[in-house]
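First the structure, then my questions, so here it is.
Here the complex is missing one protein chain, while the rest keep their positions.
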Amino acid sequence: MLKALCCIIQRDLRLTFRRRGECVMPLFFLVIVSSLFPMALGSDPKLLAQLAPAIIWVGVVLSLLMSLDRLFRSDAQAGILEQFVLSPYPLSLLMLGKSVAHGLVMGVPLLLLAPVLCLLLQGSFESLGVLWLSLVLGIPTLSLTGSVGAALTIGLREGGALLAIIILPLMIPIVIFGASAVTAANQGISYDSELLLLGALLLLAVVLGPVAISAALRASVTCV
Amino acid sequence: MLKANALGCDRGNRELFSKLTFELRPGSALKISGPNGAGKSSLLKILAGLWQPSVGSVTWRGQPLVSGDPVFLTQLFYLGHQPGIEPLLTPIENCQWQLGIGSASAIDQRTDKICAALQALGLQAFANIPCERLSKGQCQRLALARLWIQPPLLWILDEPYTGLDEIGRDLLCKRVLEHVQQGGIVVMATHQQFDDGAILWQQIRLETVPC
Partner (left out) sequence: MRVMDVFHRLGSPKYCYQILGYCLPWVSLLCAGLMVYGVFGGLFLAPPDYQQGDGFRMIYIHVPAAFLSLMIYGIIFVSSVIYVVWHIKLADAVAKSSALLGATYTVIALFSGALWGKPMWGTWWIWDARLTSELILLFLYVGYMGLRSAIPNPKRAAQACAILAIVGMMDIPIIHFSVDWWATLHQGATLAKFAKPSIAPEMLYPLLAMIAGFGLFYAVIVSIRVRGDIIIGAGKIP
């Protein structure tokens, strides 16, 4: 079973490296979106510093949405989803592999971008560690939750907007806890509870997410 | 072994077929023919367990087919309309992941086995080129590569000869013949006419009913 998991992760990582251009786009999108806020709010450093955690978190969610849209699209076009469904290994295992690959591909660059964004938004570097930790806990959860929506909307014309409408409400708790953790760190108060809650959500997502994703994939592929 | 009991399929508001009953034992082959839109692909998908029939059931070794049953899926090879190939990966990489999530043992996933199969299919020279640069016929051959590496018992093939040239068609015909003679089961939807009388094909012809 572990071999099949690694096989899927390896495959997805290989595909990502062959499509480097496509995968970098959500990251630039994040930078642009984060830059929009100072344009809209004015360059007052105090205001930006206060809003920085929120802007970064919202930007991360939006750029993940962009990448989720593509998650199953090329597989659906090549007839590969049927091969997934017909694999003797549990579909949830394969979907877990796909989510791990997606989390790695999006998460690592986002973590590297976080200090850059902090700089742009006059955020404080002392709370960078908390920002990283909240992103490490939050991005896999967002990825797993979002993949459910991506699996439900495979092959639909309105894909992108519909995906956003479906999964943004489900992502709200993660954003609340993630942004609050960093804001609390900025203000010097304790942020343990937020991080613990993020961890709990991650555990829940890891256990239930692949099951939901595989059910959604089956619905999209196997309904007459 | 594979038994269809009074299968019926409705797609949209059209009834594609009904009361279809047949049985396939090891060493048997079934050919499904019919005009476009008659329901050949639907029947194959139902036999593979991808779709649920509207009426009737499919049984495998006496047990009703349950979607996701690993025992059945380890013994199944299904080829649909699309070859199921990642365009950005090379043939070797494609075979690796297909075998990795399939039922192949670790020995069969070795690169030398994959290369041997590609050589048998005439793709050895293209083994490290991304599949998007291969022709449609070559991709179709690659889609069938698993049949040369680790062939499961039951083959369900939907129009496998599409895009294949004469050599490709010969290769596949020979492979199908070998498999059936060794006790495998082949279900195929095709317009191809077979000249060899070596296999006794059961035949089902689906027709479209004019509205």
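So that you can tell them apart, the chains are marked A and B in the order they are listed, and the count of residues begins at 1 in each.
The definition used in the following text is that a contact is a pair of C-beta atoms (placed from the backbone, for glycine too) under 8 Å apart; a residue touches a chain by one contact, two chains touch by 3 or more.
Owing to the predicted nature of the structure, the values given are computational and were not obtained by experimental measurement.
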item: Chains still shown that are in contact with the chain withheld from the display; value: A
item: Selected residue (touches chain absent from view) among A:C23, A:A49 or A:L208; value: A:L208
item: Residue among A:G79, A:P115 or A:P173 that touches the chain left out of view; value: A:P173
item: Absent chain, residues of chain A that touch it; value: 148, 152-153, 156-158, 162, 165-170, 172-173, 176-177, 180, 197, 201, 204, 208, 212, 215-216, 219-220, 223-224
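Following the convention adopted for this analysis, only the chains that are shown with their structure count from here on.
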item: Complex contacts: residues of chain A adjacent to chain B; value: 3-4, 7-8, 10-11, 14-15, 18-19, 74, 77-80, 82-91, 94, 218, 221-224
item: Residues on chain B engaged by chain A in the complex (per definition of touch); value: 9-11, 42, 48-52, 54, 67-68, 70, 73-74, 76, 78, 80-89, 93, 96-98, 100-103, 106, 130
